[in-house]
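Here the complex is missing a single protein chain, while all its other protein chains stay put.
Note that the chains take the letters A and B in the order they are written out, and that residue 1 is the start of every chain.
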Amino acid sequence: MDVDPSEIDKNVRATAPVVGSVKQVLRQLLPLVESNVHMDWLRRVDALRSEHPPMLIRQTDGLLPQYVLRALTEATQGQAIVVTGVGQHQMWAAQFCSFTEPNTLITSGGLGSMGYEVPGALGAKMGRPDKTVWSIAGDGGFQMTMCDLATAVENNIDVKFAIFNNGTLGMVHQWQDLFYKKDYFATVYSGNPDFVKLAEAYGIPGIRVTEKDQVAGAIQQAMETPGPAVIDFVVTREENVYPMIPAGESVNEMMEEPIPESIE
Amino acid sequence: MSPNGQHHHTLVALVEDRPGVLTRIASMFRRRGFNIASLAVGKSEQPGLSRMTFVVTGDEDTVSQVTKQLDKLIEVIRVSNISSEEMVARELALVKVKATADSRAEIIQIVNLFRAGIVDVGPQSMVIEVTGEEDKINALQNLLQPFGIMEMLRTGVVAMVRGQSGGRVNDGAGQGMELSALKTIGEKR
Partner (left out) sequence: MPVPSGGGFFVSLGYGDDMEITGAEIVCESLLKEGVEVMFGLPGGAVLPLYGALSGYPNIRHVLVRHEQAAVMAADGYARATGRVGVCTATSGPGATNLVTGIAGAMMDSIPVVVITGQVPRAAIGRDAFQETDVTGITLPITKHSYLVMQASEIAQAIREAFHIARTGRPGPVLVDIPKDVLLDERAEFVWPEQVNLPGYNPPGEADPEQIARAAELINQSERPVIFAGHGVLISHAYEELAQLAEKAQIPVAPTLLGISSFPTSHYLNMGMSGMHGWAHSSLAIDEADLLISLGNAVRRPDYRQDQGLCPPCQDSPRGR
């Protein structure tokens, strides 16, 4: 069902195409849909979920990005607008953040442009001043558009920036790890600035977090600070996003992490 | 029709006659990797509107996408795939062929056979004008080839559905985009 007729059958052939806006289509469709329970099917989905449990975060000394995102979503009770960049942190945000309202995950999906997280968040906050807005940034993407911290300061746009700083172009690094014989060519950022000092240079409070027990406090502190704030989460570098279905492969080729022995 | 389902489709589009419209259409074809076998553009019966005839090569899915993507362009008012309809399709060609005193009579005979016309005669050449379906022009071209074709220019096909159906915007075609898009989808099943 799509409002754009050209989307129908473009990449996958539809058995039953319906052209119209989703709302219009659903309004027409709902009276014709019979109530159902799909008991066996929902049981099957539950079984799949127990065999492949989502949302697990393994216990480790290092600071995992998943851990930070879960803390963040707990602190905001899933009510914040989350604006992400593109890459590993984006996928983790999609996996570990929870959402309770429409239009609260804002991300560059089709084009996948790194750097969206800074200006995208500024725009979201301008449009929804009533909402807490978190910019979930990678250290790569953040450096593409961080000049617009000045815009946040100038206009007092109250966006909280969480940099997931693993010192790499994480997703490319992951692909090199899995598909390019661990040849980490051109994905390690050894010249990153000190993001805390950078924030301070713009007159924004900056907080560095390197340990798990600092996470909740830093998030709280940022949320209590009026105006923009930056948290530099120095996260584990060698962390891949799983599950992963390699590009062009079917679900049979899905890579998963083993279920951890102990979880956070 | 070739073995892989590739064949010619004739699409007729009514478009706004404005600067940049052709670019937009050509850009869409290029960007989506569609091939135009021929394209003819000219004024329509309605002021401010042009009619374009496309001949597109491809399988059913490709042509369906071309039609839908054309429909999406704001300046394209209506597109129809008339390939399966009873239609009149014509192309005009000008052929400059070598003509000596010896060969001239034979060429004139061929031209007459095809109900073509001679529009220019020089000491060593003639220009022949022929109108007809693509096959007819191809056939004439083949027959003239041995004399030596110096230059040839073909306009590309223009096509129109036979009978009553009109192409005016207000002929129940206010929802042209929807209708034709849905039709394209329906046709494939």
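As a convention for this text, a residue touches a chain if its C-beta (ideal position, glycine included) is under 8 Å from a C-beta of that chain, and two chains touch if they have at least 3 such contacts.
Everything numeric here is computed off the predicted structure, so don't read it as measured data.
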Sole residue of A:63, A:105 or A:137 that reaches the chain not shown, by the stated touch rule: A:105
Touch with the omitted chain, as defined above, among B:77, B:111 or B:159: B:77
Interface residues of chain B (partner: the chain not displayed): 15-16, 20, 23-24, 27-28, 31, 73-78, 169, 174-178, 182
Interface residues of chain A (partner: the chain not displayed): 1-5, 7, 10-30, 32-38, 40-42, 44-45, 48-49, 51-52, 54, 78, 81, 83, 86-87, 90-91, 94-95, 97-116, 118-128, 131, 140, 145, 147-148, 150-151, 154-155, 157, 169, 171-172, 175, 241-245, 247-251, 254, 256
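To be clear about the criterion, only the chains that are shown with their structure count from here on.
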Interchain centroid distance [CA atoms averaged], chain A/chain B, Å: 51
Contacting residues of chain A [partner chain B, same complex]: 4-6, 8-10, 17, 19
Interfacial residue positions of chain B with respect to chain A in the complex: 61, 64-65, 68-69, 71-72, 178, 181-182, 184-185, 188
